[in-house]
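With one protein chain held back, the other chains of the complex are shown just where they sit.
Chain naming follows the written order as A, B and C, and within any one chain the residues start at number 1.
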Amino acid sequence: MSSINKIFKITTFGESHASAVGVIIENFPPNFKLSINDIQPQLNRRRPGQSLINTDRDEADEPIILSGIENGLTLGTPIAIIVKNKDIKKEDYKFLNKKEYKPRPSHADLTYLYKYGIHASSGGGRSSARETISRVIAGAIAEKYMKEIYNIEIVAWVTKVGSIELDKKSIDINKITRNDVDLNILRMPDKINSMKAIKMIKKIKKDGDSIGGIVTCVCRNVPNGIGEPCFDKLEALLAYAMLSIPASKGFEIGSGFNCAEMKGSEHNDIFIKKNNKIGTLTNKSGGIQGGISNGENIYFNVAFKPPSTILKKQKTVFLDGRSTELEVKGRHDPCIVNRAVPIVEAMAAIILFDLILYQKTRK
Amino acid sequence: MSSINKIFKITTFGESHASAVGVIIENFPPNFKLSINDIQPQLNRRRPGQSLINTDRDEADEPIILSGIENGLTLGTPIAIIVKNKDIKKEDYKFLNKKEYKPRPSHADLTYLYKYGIHASSGGGRSSARETISRVIAGAIAEKYMKEIYNIEIVAWVTKVGSIELDKKSIDINKITRNDVDLNILRMPDKINSMKAIKMIKKIKKDGDSIGGIVTCVCRNVPNGIGEPCFDKLEALLAYAMLSIPASKGFEIGSGFNCAEMKGSEHNDIFIKKNNKIGTLTNKSGGIQGGISNGENIYFNVAFKPPSTILKKQKTVFLDGRSTELEVKGRHDPCIVNRAVPIVEAMAAIILFDLILYQKTRK
Amino acid sequence: MSSINKIFKITTFGESHASAVGVIIENFPPNFKLSINDIQPQLNRRRPGQSLINTDRDEADEPIILSGIENGLTLGTPIAIIVKNKDIKKEDYKFLNKKEYKPRPSHADLTYLYKYGIHASSGGGRSSARETISRVIAGAIAEKYMKEIYNIEIVAWVTKVGSIELDKKSIDINKITRNDVDLNILRMPDKINSMKAIKMIKKIKKDGDSIGGIVTCVCRNVPNGIGEPCFDKLEALLAYAMLSIPASKGFEIGSGFNCAEMKGSEHNDIFIKKNNKIGTLTNKSGGIQGGISNGENIYFNVAFKPPSTILKKQKTVFLDGRSTELEVKGRHDPCIVNRAVPIVEAMAAIILFDLILYQKTRK
Partner (left out) sequence: MSSINKIFKITTFGESHASAVGVIIENFPPNFKLSINDIQPQLNRRRPGQSLINTDRDEADEPIILSGIENGLTLGTPIAIIVKNKDIKKEDYKFLNKKEYKPRPSHADLTYLYKYGIHASSGGGRSSARETISRVIAGAIAEKYMKEIYNIEIVAWVTKVGSIELDKKSIDINKITRNDVDLNILRMPDKINSMKAIKMIKKIKKDGDSIGGIVTCVCRNVPNGIGEPCFDKLEALLAYAMLSIPASKGFEIGSGFNCAEMKGSEHNDIFIKKNNKIGTLTNKSGGIQGGISNGENIYFNVAFKPPSTILKKQKTVFLDGRSTELEVKGRHDPCIVNRAVPIVEAMAAIILFDLILYQKTRK
């Protein structure tokens, strides 16, 4: 399914090397100011070629609004936005020829072939990370509304690359901003460790290899009462959204996997009076109890594997099973966590906004 | 939403202390042999009071079929199954009285109140783990079909409790069975460590405390081509399903969070010829590439927090913010990972079966 | 699919001769007073055996609440309600034996067999009008809320039976009540014509035959702005809901099929000032323009075919094509339009309520 959500419905389309990728956004509130200027910044944070630690593929990713917005105001009707594909280099992908076809290890080439009996002739096609442009567009739109109406703030950053970790003391989860995050190209808001990591990634790039990492995200000022048990729990939908991002391998909320080692007497978040409302002393729950937001910060981690495209020679097989080798030439992304930051933010926004609209049906 | 899936649709209902919990299952294939005997074993593995390391609340959980099955055969029409609630002990929950209402820390009491302005007067109501009975029923039904038609095997077990971990050498992910898992009451298939862990949990129970843990699950013989990108990727739906289980805090598939430290050249699963088909030498991908199954084992971990109900005295507040203390009397579950095992299996089955039916639309 | 709607979601189950029929209602507003007394009156208007012009099959149809309501208040969680089947007379349906199986003309026996390769051994099974109990329950619940909060009134009546039509001058669509409608057993609010029609139906019943008819429905005080173009137009969903009722063959709204003969200058509803709001002078639109309610009365007709069960001998075939005859013994409904009245009202309520909740997402 290329659509997500029940009210704030997002439907995406587009292959990496076809004429465009795009998105239809249904049920965005009418009469709201919106323009491409609200979208472009996050697209820029996502785009390839943005820094020396990313692929050299350079695409500007300019959104074109086809419907749903007139004179700068939303109409309440479907918002359709496309981004044309410009940098189509088919010669980089000669190995995909039918005759001597070699599926690329840990890409989706073979599974698309299993599923559909066909796949796009160039690049990742539908499985390409280029598809995430549509997510970033929809997320930016949801975010603008939630920022204006609820003052919701969604900020993600890189917590780990390879074995280099952010020093948690370097950030304040209650205050960290995108500006803080963007102080370095890696989006790891820790001066010393980010420098180490950037150096390491440059080495990885030069080697034609790639490296994994972890992105952390916090959502502040989310109204309490958001989330639809028993299946559409807030954390369940966040997990779904994050694991739908290409290359993600894990999701944990609040205490996450560390909860396994904890006792209930340690893990329970004791209620206290806070700003004249009920809050919690600790936040092991990550802002969610029973699948519903409690007004505290929602925070979670997403693990990303190292990009599968590497320039090193790899063993593989032809479709008939004969052994062969694969050597990809051209550009590659040694690490995608810095580019994943706006995508994680977008997916969080897309999920939160749908649940906020859903909760309105009870008022 | 109390419903999940698009074709093999599951809709559940029921509060923990109301008259029944139950499930409607839509679009299960017609003309298939099915009876409560196919459901009871997994319900028994889920039920409270099953062992000394669980709550003493003892409920038999007998399913009653209301529709959709006749003379032992499914009709293709909705299958409705209920389990009556028997062990209703309202006196255990006096603290929920309106007058001196104290929400229980890290329970859903307060968030349900935020969301609905009301919640069930006794126990967890809809947020109770009793709701998972419906999931186990639906999962057992899906499993029976998938076992018979595709030989799919879904086996989960406990990998970690507190800081005690299973020795991975003690299991073979290709062969481990539910019988192996059930050799001890903890469902940790490791003789030595399970003994240690059971001893530890008994101590925790005696202390009125609780402890978290991790459940691992493998799905074998899943046909390739299953999963619906770009949003309904197989791992995304598994993450959604697992995080919808009460008390879960994290999900990771294949290499999981460890992928962050790996290079592409280490992480890529090289293709090889295997039983005359294309397989992979390693399986960091966890059986899924690009959101679609590749025929290898699908395996993942789910983290469960320590149960929030503890018998130790806890600080909390009244709704108006005044400080108070809470002391729960009665029964409690010191650890739910052994009971989570059949629930994780059920949710995996529910997701896999929907995607298998979905893929049939392409044949 | 046995579920309908996106927010106020209804999922039904049950065969006519299994142990129960029932319904799960999701997302009904919490904290609302609700009991079986709100449901029973409409169930009574639907039930068989209610009058001499209906089947003699007599079933009380008592709803049992399983979840979602506590101490007379809704919890916001799924409301599950069942009605047990009591009057199971398998001997009436001997002709359904496998050996000499004869599908009943214009019933769903054969099409269920085509679709599922099996069908319930007794009566209509899932295709029986007994399934509409679930609809009437859900509709009654939606209606109570809409009446209290919006003063919405939904009233249906019989407009035609055979060739006997209601004299339109005998009713005022702005004022007609269910009490007016229930003044005679046919629910045709026209003293003279209803008497004629009842007499005619008694004759039809005695002959073992059946007769069709038309039900008209008006929905008053529906807020403007309801309906979700471009597909989920209010009239489109009403048409869907009405044609999903067993035995219905047609739907028309406002001017309906008569619009074909009209000119735009006749058909257009001129805007006028009405109670300090904008209203229309005429109402050919039936209260809907562009798929969205305009605040005027919504009214429509639904055609019902004569019940397929007749006691007259009919020609038919065995599954292998050999000619044979079919003679049903027992009870039959000569006319179902008077029983269809509460079902039409229920389906209207179910659709309106979902759209009202949907529109709240824009506030």
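Rule of thumb we're sticking to: contacts are C-beta pairs under 8 Å (C-beta built on N, C-alpha and C of every residue); 3 or more make two chains touch, one makes a residue touch a chain.
Quick caveat, the model's predicted, so the values are computed rather than measured.
When the full complex is taken into account, the listed residue touching the unshown chain is C:293, out of C:74, C:122, C:293 or C:338.
Interface note for the absent chain: among C:140, C:214, C:298 or C:346, the touching residue is C:214.
Touching residues on chain A toward the chain that is not drawn are 1-3, 9, 11-15, 18-22, 24, 26-27, 30-31, 65-68, 70-71, 73-80, 82, 115-121, 125-126.
Although one chain is not displayed, its contacts with chain B can still be listed: residues 6-7, 27, 29-30, 76, 357-358, 360-363. In the full complex, chain C touches the omitted chain through residues 1-4, 6, 12, 103, 105-108, 110-112, 114-116, 126-127, 131, 160-163, 204, 209-214, 224-233, 235-244, 246, 248-257, 259-273, 276-278, 280, 284-286, 288-295, 301, 303-310, 312, 314-317, 319, 321-323, 359, 362.
Heads up, the rule we're going with is that only the chains that are shown with their structure count from here on.
When chain centres are taken as C-alpha averages, the shortest distance to the whole-protein C-alpha average belongs to B.
Chain centres here are Cα averages; for chain A and chain B they lie 26 Å apart.
Chain centres here are Cα means. That of chain B falls 40 Å from that of chain C. Taking each chain's centre as the average of its CA atoms, chain A and chain C sit 47 Å apart.
Residues of chain C in contact with two or more other chains: 27, 30, 76.
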